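Omission of a single protein chain aside, the complex is shown with its protein chains in their original locations.
So, chain A:
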Amino acid sequence: MTLFDVVFSGNDAAYGLAEGAIDAAIEKYGADKAVSFPDTAYSLPCYYAVTGTKVNTLGDLKNALGVVKTLMTREQRLNDAFMSGVATALCAEFLEVLKYVDNPTPYEAPCAGHLPDAAIRELGVPLVTGDIPGVAVILGAAPTAEEGVELVKSYQAQGILVTLVGGIIDQCVEMGYKTGANVRVIPLGKDVTAVVHAVSVAVRAALIFGNIQAGDAAGLMKYTMERVPAFVNAFAPLDPVIVAAGAGAIALGFPVITNEETFRVPKSLIVQKDISKFNATSLEARDIKIKVTKIDIPVAFASAFEGEIIRRG
């Protein structure tokens, strides 16, 4: 299978899931049932940013799925793979928003799920000033919990905002590693679709800080590529849905670094077998230079710890 075929099949799978879930929800609640993420002015941020259309009801969501389908062209060209990647992210967003129907808190600690606009506004300034030099999206489970946590820790020590999706969350829990928005290590969710909450951050950054007009998909991608220093670390095994989501990330300008043997694309899809080198590989791929001078002290030192609450004992 060509790389693009894998993307297409992952996209088809995500689309199938979204379609099934939306139909089932309409069956259950009716097409007029309201859908939304909490605490955002951007409706379904990814879908809104790409199309300029807000989704209010399940009926709207069904229509939105029709729009997504138009992105799913199947030529063997990167443009088609990119658009299918975007379509996959949108399907993920649909699946995620359905979790919020009749349930204001589908996510429980440590997972955050959808992040409110306020959190993005708060992160925006340090992102612009470079105090947060990058955003890491870690996806899947590392070969061992130790390696996974080491990686998270290494980013945290550099002031990089870390978002976690899937098995790595349990690995942090297992190792008793402290996570949360205050230490800038944010577990999003355990389903792969939760990755869209990281995308949503980048997309809303473009709308809020980049003055990108909703519906200007090309401008959006240019902004994220040039201005949002995010990257993805995806652990093996990669299933087609993850690869398709990865294509979406690459479309936004975010390189994907993986330890799975797969196709390679310079600066975009990089195979790094050695987890201990994920950090250096990722930073170089995204051209992130760390401003913080390394201070030789026994505990990790970075702005990520500014919000940490020191508990007694």
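What we mean here is this: a residue touches a chain if its C-beta (ideal position, glycine included) is under 8 Å from a C-beta of that chain, and two chains touch if they have at least 3 such contacts; residues count from 1.
Assume contacts and distances are computed from a predicted model.
Per its UniProt record, the hidden chain corresponds to "Carbon monoxide dehydrogenase" from the list "Phenylacetate-CoA oxygenase subunit PaaC", "Electron transfer flavoprotein subunit beta", "Cation:proton antiporter" or "Carbon monoxide dehydrogenase". Set against the missing chain, the residues A:19, A:191, A:260 or A:284 yield one that touches it, A:284.
Annotation: of A:42, A:82 or A:107, A:82 touches the absent chain (contact as defined above). Contact with the chain that does not appear here is found for just one residue of A:101, A:265 or A:290, A:265. Residue positions on chain A in contact with the hidden chain: 2-4, 76-79, 81-82, 263-272, 277, 280-281, 284-285, in rising order.
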